[in-house]
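So that we are looking at the same thing, I have put the structure below in structure tokens.
Left out: one protein chain. Kept in place: all the others.
Now for chain A:
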Amino acid sequence: MNRLSGIAASNGIAIAKAFRLENPELTVDKKNVTDTQAEIERFNQAVKESIAELEVIKKRTAEEISDKEAAIFGAHLLVLEDPELIGPITDKIKTDGVNAEFALHETSTMFVDMFEAMDNEYMKERAADVRDVTKRVLAHLLGVKIQNPSMITDEVVVIAEDLTPSDTVQLNPKFIKGFITDIGGRTSHSAILARTLEIPAVVGAKSAMSTIDNGTIVIIDGLEGDVLLNPDEATLAEYKEKQSAFASQKAEWAKLKNEATVTKDGVEVELGANIGTPKDLTGVLENGGEAIGLYRTEFLYMGRDNFPTEDEQFDAYSAVLKGMEGKPTVVRTLDIGGDKELSYLTLPKELNPFLGLRAIRLCLEMPDMFRTQLRALLRASVHGNLKIMFPMIATLDEFRQAKALLMEEKAKLEAEGIDVSDSIEVGIMVEIPSTAVMADTFAKEVDFFSIGTNDLIQYTMAADRMNESVSYLYQPYNPAILRLVKNVIDASHKEGKWTGMCGEMAGDEIAIPILLGLGLDEFSMSASSILKARSQLSRLSKADMEGHVDHILGLATSEEVEDYVKNL
């Protein structure tokens, strides 16, 4: 049995015979032509035929997959009409007296090289577009028929050096159970389409074409990025089991997409998602998110050379609020400083950036910048269910100052005649131990808490989470952390407020039962964890877990907690 490994590009297990999609070598020879006008005609004809072909593929993709996927062929069509590509080719034929194949090859290679040299994954992928288009025209010029995946009518796994976008959309999931390519990454067109089509895929396997023969039995493990050739009976049985487990899990999760999150004993909790940009909304909705528990606004400020304007921020916040259609949306105000820097904001170097001027501390230090964000948020508030959250609050005074600025901006906007929602909840992140300890006092003034576990753990354990030599101290299940979490939740409930959690811990399999028992109201995690968490919560009883809480909080170490929960 042989084994290859590559990049897991699309989930699932496929088991089938290999089908090699050969890439015909389209060799280009330089020839001199005398009738250049006829040669240009021949070139134009090949372009015309390619355009007709692409129109068909585009239409078919729009019908069978989506308009979004079809857009790539719109881009290909534009390439074939690009004056900067077509112009130089016809000029070259005319002035150099060379054949169309050579002129095309030379010109497109220049663009391919240029895109590949760019320091940007996305732009590198554009080189694939140019190659795909060039190959199509070249095949027409040479009269070569390119192998066409839509002709496959057996259940197979496709093995290829690379799949062009036009190959990939012709993969019919009825016959094509998965594919393996030697090159490509998770953001290649082929990888993205595989996820859309929901067929398992491994890309970047490097030696698939050189080791796999037609007809070989192949297992693709798209979860791990493994490829197994000629598996023995035991391996085959193992993967068949893994395959059916994946299928039933997927079916179960899919059923939960539009369901509320309800425990076995009928208690509802809220599952939200953490997002960084409005573009992440798609993932939230596709995974059945009931809320956004954390919108990290710092991404708006990053990767640019000046502060985002009030209007730019307003557009982003409104897009998220509108997209959530009235579902709760917790927006965290700017959390910059520490390890997160902005190129256009020079801050003094600090010895301990995590303990320094960051997040709310910086915002209170730079009130104009902060006010701009608050105004944008307030203006956007009429478009949905906005909740505003301040990060890194250590003292009640900081919260009062931040809230006062918010109220001032609200009053100003109202005086300007601009609509602002009257039901915006204002809460804080609990990530500093002082705040967790004083939660009862805070609870009288804030509308909600959201526990940021990554920082809370780092500050409670005094362990830099970037420092590997102390990574053993990153202990989410340490009873010290759990007791703080309990203190925060209890304090909020006593005042009729709610507590959420937006750190990694909220989506953790071991932590979820404990947090449920502690009474956490909202769990916010990466969108891809939501359905799994919903499924886990539906099997847990809150009353049962409440019964275990005292025992768990009385345990001595993180390991003891982990063992106890695993054996429940």
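Here, a residue touches a chain if its C-beta (ideal position, glycine included) is under 8 Å from a C-beta of that chain, and two chains touch if they have at least 3 such contacts; residues count from 1.
In this text, contacts and distances are computed from a predicted model.
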Identity of the absent chain, which is to be given by its UniProt protein name, from "CopY family transcriptional regulator", "Phosphocarrier protein HPr", "Formate dehydrogenase subunit alpha" or "Putative spermidine/putrescine transport system permease protein": "Phosphocarrier protein HPr"
Which of A:G222, A:P278 or A:G500 contacts the chain that the document leaves out: A:P278
Options A:F175, A:W253 or A:F299, residue touching the unrepresented chain: A:F299
Chain not shown: contacting residue from A:E25, A:E84, A:D422 or A:D550: A:E84
From A:A9, A:V98 or A:V130, residue that would touch the chain that is not displayed: A:V130
Residue of A:F19, A:F111 or A:Y477 touching the missing chain in the full complex: A:F111
Touch residues of chain A, complete complex, unshown partner: 71-72, 74-75, 78-79, 81-85, 111, 114-115, 118, 120, 122-123, 126, 130, 277-279, 299-300, 303-306, 308, 311-312, 315
